[in-house]
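Note that one protein chain of the assembly has been removed; the remaining protein chains are unaltered in position.
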Amino acid sequence: MSGQPRLAVRRAKLERFCSQQHCPFGIFHPVNSTCIEILHTPRTQVTEAAKPAITVNHVIKQFGRFAALRGVTADFDAGRFYSILGDNGAGKTTLLRALAGLAAPTRGEIAIFGQSPEDACRDVGYMAHPSLLYDEMSGRENLRYFAGLYGIAGDSRTEEVIRLVGLDPALNRAVGQYSQGMRQRMSLARAILHDPKLLLLDEPFSNVDVQSVRAMVVLLKSMRDAGKTIFVVTHQAVLLEGVADEFVWMQDGRIVDRTASIPQDFARAGMQ
Amino acid sequence: MTSIWTVTLATLKKDIRLEWRSKDALNSMLFFSLLVVVIFVFSFDPLAEESRHIVGGLVWVGFLFAAVVALNQTWARELRNQVLDAYRVSPAPANALFLAKVLGNFIFVGVLEALMTPLFVIFYNLRVLGSAWQLIPIAILGTWALVVNGTFFAAMSLRTRNREIMLPLLLFPISIPAVIAMVAGTTAILTGEDSAHFYIVLLLTYDVVFTTASLALFETILHAE
Partner (left out) sequence: MKRLFPILSIVTAILLAYALYEALVVAPADALQGEVYRIIYYHVPSAWTAFLLFFINFIASIQYLVSGKPAAKSATKWIVIAIGVIGVIATFIPAVQQMLPTGMRPSAVATTVILIPAFYFLIGKFFPGDRLDVLAVTTAEVGVVFCTIVLVTGPIWARPVWGIWWAPGDIRLTSTLVLWLIYVSYLVLRRFSNSAQTQMLAAALAVFGALDVPLVYFSIWFFRTQHPQPVIGGGGSMDPRMLNVLLISWMAFLCFAFLVCWSRFRLELLHREVEEAYAMESLAGSVAGVSVPLTRRAQ
């Protein structure tokens, strides 16, 4: 890596920064090298393979009489940050669940890194509005259990991931007693535990305090820079402005538009 | 896929730890079991001549009711924050989850039975006239029969409108041969009139058949939307 001496100086400066709790991102990080890595990892050049990472091919999802997805066809590339937007009932959650392998399409196919969603489960991390955590256990115990499901032994990864989302691994409180922001951050920690190549996040920011939102956005951005593919379904598009590579607009079960940024009047209208 | 035994053990340990911490379910279940025994004592006079012949039935009906209440909360914790989704998304095998839940329920119901049995013995002045050691395989195999099907049907009822009543509705008809074997076997041992050998074999067959069927079909049930 070029500029190594400069890196060492900046590293020292940042170490002091973090330890004095003046981290510019408003997150309290205990001193560790992970903090520095987030801030300094240069944006990885994603070598684009000819085949897109995720293909959705004429996917239709029906629940009885109601069609949630009405023929969604799209290609998504690796290493990009996609924000999925749309009204309630547009099919955003259903699309995400279909990508996660939780809702098998009625018709059509989905390929994630060349595999079906069920087979690609090791490469996919999923987070939804419910926390997907046990309320009665502490954050660390929860993650330890889920790490076991993925075959990850030992506590190091668990603690690393908790620190990555800006929480304290030593916190012994049950998750049920967390604030919403903490809970969402712990849920995100669970989603990235096994270092997935694809992250699917469904409404991660709703009812979450600003500090937690910022922490999560920073982390997601750094993960995208490291080459991960990220999908975020949110109503609060403004939060991802400047961070997301592409905005995918859905309406009535179809993708109606894909833009690189949010239109000015949309952002100004303060649409949540 | 992650190893099935590692996941089963991890899940079982987690469930036991959670159950031990809250002790809510455990305490209310223990009290419920006591109440069931007391109700039976008042309904079926312990001093009557016929009691010795029906106590086998009373004991297992009592166990059955306690088991149903325990089984109904098998998946309660997983439902609360849609934790099942997290499990489905992971590479952990579905059967590991099933086995862990069955073993957990087996221990739980076993504890309840361990409480209720001495109460029955005391209230009904039970003496075993046959070979007492045969009660152990009957208890183990019988409890397993109730618990393995109960856990499976509890998972099935997750997707129904009236979850709690659905479990006994599905469980009782299928459990009838096991109940016959348990009751008849226990009565045979208590009264010493017959050998319980056949019933033990029948329970073993029942357990093997339905454990296999549950393991084969659980993944389908888990992934039902």
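A and B are the chain letters, set down in written order, and residue numbers restart from 1 in every chain.
Rule of thumb we're sticking to: a contact is a pair of C-beta atoms (placed from the backbone, for glycine too) under 8 Å apart; a residue touches a chain by one contact, two chains touch by 3 or more.
Computed from a prediction, not measured in an experiment: that's the story for all the values here.
The omitted chain makes contact with just one of the residues B:Val36, B:Val89, B:Met156 or B:Ile189: B:Met156. The residue touching the chain not shown here, chosen from B:Ile4, B:Ile107, B:Ile140 or B:Ile180, is B:Ile180.
Mapped onto subunit B, contacts with the missing chain fall at residues 149, 156, 159-162, 166, 169-170, 172-174, 176-178, 180-181, 184, 188, 194, 198-199, 202, 205-206, 209-210, 213, 217, 220-221, 223-225.
Summarising the interface, subunit A meets the missing chain with residues 60, 62-67, 70-71, 252.
Convention: only the chains that are shown with their structure count from here on.
One simple way to say how far apart two chains are is to compare their mean CA positions; for subunit A and subunit B this gives 41 Å.
Contact residues of subunit B toward subunit A in the complex are 2-3, 6-7, 10-11, 14, 17-18, 21-22, 77, 80-83, 85-92, 223, 225. The touching residues of subunit A, when paired with subunit B in their complex, are 100-104, 121-122, 124, 126, 128, 130-137, 141, 145-146, 148-151, 190.
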